[in-house]
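Here the structure is laid out as structure tokens; the discussion comes afterwards.
Of the protein chains in this complex, one is absent; all others appear in place.
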Amino acid sequence: MERSAFAGDARFFHRTGPHTLAVVAKVAQTEAPPRHLMLHGVAPLQVATAEHVSFLDNRKYADALADTKAGAVIVHPDMVSRVPASAVAIVTDQPYVAWARVAALFFPVPPAVAGVHPSAVVAADAEIDPTAEIGPLAVIGSRAQIGPRCRIGSHAVLGDGVVLGSDCRVGAHASLSHAIVGDRVNVYPGVRIGQEGFGFATTPNGHHLTIPQLGRVILEDDVEVGANSTVDRGSLHDTVIGAGSRLDNLVQIGHNVRMGRGCVIVSQAGISGSTILEDQVMMGGQAGLTGHLHVGRRVRIGAQAGVMADVPAGTEVVGSPAQPVRSFFREVAVLRRLARGSTSAKRNRDKETGPDTDTSTS
Amino acid sequence: MERSAFAGDARFFHRTGPHTLAVVAKVAQTEAPPRHLMLHGVAPLQVATAEHVSFLDNRKYADALADTKAGAVIVHPDMVSRVPASAVAIVTDQPYVAWARVAALFFPVPPAVAGVHPSAVVAADAEIDPTAEIGPLAVIGSRAQIGPRCRIGSHAVLGDGVVLGSDCRVGAHASLSHAIVGDRVNVYPGVRIGQEGFGFATTPNGHHLTIPQLGRVILEDDVEVGANSTVDRGSLHDTVIGAGSRLDNLVQIGHNVRMGRGCVIVSQAGISGSTILEDQVMMGGQAGLTGHLHVGRRVRIGAQAGVMADVPAGTEVVGSPAQPVRSFFREVAVLRRLARGSTSAKRNRDKETGPDTDTSTS
Partner (left out) sequence: MERSAFAGDARFFHRTGPHTLAVVAKVAQTEAPPRHLMLHGVAPLQVATAEHVSFLDNRKYADALADTKAGAVIVHPDMVSRVPASAVAIVTDQPYVAWARVAALFFPVPPAVAGVHPSAVVAADAEIDPTAEIGPLAVIGSRAQIGPRCRIGSHAVLGDGVVLGSDCRVGAHASLSHAIVGDRVNVYPGVRIGQEGFGFATTPNGHHLTIPQLGRVILEDDVEVGANSTVDRGSLHDTVIGAGSRLDNLVQIGHNVRMGRGCVIVSQAGISGSTILEDQVMMGGQAGLTGHLHVGRRVRIGAQAGVMADVPAGTEVVGSPAQPVRSFFREVAVLRRLARGSTSAKRNRDKETGPDTDTSTS
């Protein structure tokens, strides 16, 4: 099995450049170091050579910095002393932000290739900007609107009336219905947007009666929705994902959820119906929120947390049921202490009766 | 970004009506109030006007009732006194059930548009009722049978031999194989039904050997399967979803699972292979059942619960490992008390050594 020597395998990625150190430093929004150097690409510290620019952000990998053969390295001022003599240090308080910009200099997002693939099925009254790209076998519904420079992937389905602003990307096999989408929105492959929410009334004899789902989905500007995630449309209100919010893969957003700006929802997290998140809420992987909650601005919810009550702004909660992070770890510590205390007596019993029964992992 | 003034944006929904108050009350299966009123649509309490009918079910939103400008409101007898004078009260013991019926009066499910889209790929020996609708780029396998008034969405794939009863809906990009489906079944976009279950035998040298998966999937009448959920076919027995059961989005159903009638499985829950659920089991979001369990009738399983043992009928369990709800919250309370008790001593230590280390949310 072949492995890549460094990032950006030419089989899959188109690289620009080379670029001078001066251009790279400028893109990184830092002072240009007083050296002339041509940089041909990017690579991780461990495999970079003299023609590459690399970076250090997570200090867990600081040892790799001292050993790197990279020509240039983007680092925080605290780490400059560990940059080897063979490398130019590109110094910034925000090395990861600078890295995002430099990597995008070498590997910009490919532009739309204007035009509708002949295999696509496009309604006669859909309005598609001539600069947009419609991929093979895409289906565009009646009265749908697709703005400039949008890229619609293979097999993507845009239902009747769906609106996309400019510069959106819709991945392969994604489906959108009952949705109004802003600019620069990125919908990954396999995403489901706008289907009916999970709404029904149960009659006294146990029959579940569907509640018509009459709201929409609003994806504001710069939203990203990760692969195979699902965002249900509202029942009476709209489901709204605020500008700049990012959802990872396999995330579930229930009907009528209203999410503020700049939220981050990590993989496999789920938000039940009618819950409201203010701006910049962070939600860890596999965490869950029950319905009809209010989660304040800048709340941080730990991975696998189960939130069953409102959370005030600025709080960090973990656990299931969720509680403030400090209380949670205090409880963990208390319980471990108690269990250790109970061990010596138990160990004697086990000698006679055998140990605890383990559980299966699956 | 535009927002909808009220539910049922004409861009996406076709509304019938207007309807008289008498008709609305009749559909709601209540006594008609002695007033003449034309109702043009439905809306949430907060934005409804005199031409709308609205409803109150969740008492959390009771304040909105007192302030509503709706022309008519569906309410429980207990709430009649809070309906403002400007609104007609449509009174019923089952306001949410009545709402389901009234909303469907104004916004019925669109009927199938009979015919096969010319871009669909249909096997010559498939049997498709002439009243069924086959969407663009759908693929219908050999000997598949599709009953009257079914609606098959864009890109849906029905494998060889799959049978659908009448009035089923299959969403965009859903795939079904090895499946026998009843009437009025609703399969959402991106659903995977009938693929091989996760079955293998591990040889002594660690090689995983596939077990042929030789069962089917049976979806009984009125089943709903939410977006991007997966239902594996049985290995030797069938996987069965009982009549009227509803699965939310991103749910996993393992091979040989047998689910009774009227069960409700909330988003991201998972049921491992060969587990049996009796009728009307409720399973909260992100809950999990290990394999080969028996879960009795009307059991309620809390969100994020992890069930590793059989559950007797009528029980409510929560936690991981799951236990009766009352015991669970008693343990939560005991632990919080203990942790608080340990705090004062600890606080003194922290002054010298620093606080607990927090964890990251992702």
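Structural remarks
We just call them A and B in the order they show up, numbering each chain from 1.
Please note the rule applied: a contact is a pair of C-beta atoms (placed from the backbone, for glycine too) under 8 Å apart; a residue touches a chain by one contact, two chains touch by 3 or more.
None of these values were measured; they are calculated from a predicted model.
Checked against the hidden chain, the listed residues B:71, B:95, B:244 or B:285 yield one contact partner: B:285. When the omitted chain is restored, the residue from A:76, A:151 or A:173 that touches it is A:173. Residues of chain B that touch the chain left out of view are 121, 137, 139, 143, 155, 157, 159-161, 173, 175, 177-178, 180, 182, 190, 192, 195-196, 198, 200-204, 206-212, 214-216, 218, 220-221, 228, 230, 232, 234-238, 250, 252, 254, 264, 266, 268, 270, 272, 282-286, 288, 290, 292, 300-304, 306, 308, 316, 318, 320-321, 323, 325-327, 329-331, 333-335, 338, 359-360, 362.
Counting over the whole complex, chain A has residues 1-4, 6-9, 11-13, 42-44, 58, 60, 94, 96-97, 99-101, 103-104, 106-107, 109, 117, 119, 135-137, 153-155, 171-173, 188-190, 222, 226-228, 244, 246, 248-250, 261-262, 264, 266-268, 272, 279-280, 285-286, 290-291, 303-304, 308, 320-321, 332, 335-336, 338-339, 342-343, 346, 355-356, 358-362 touching the chain that is not drawn.
By definition in this document, only the chains that are shown with their structure count from here on.
Distance between chain A and chain B, defined via averaged C-alpha coordinates, is recorded as 25 Å.
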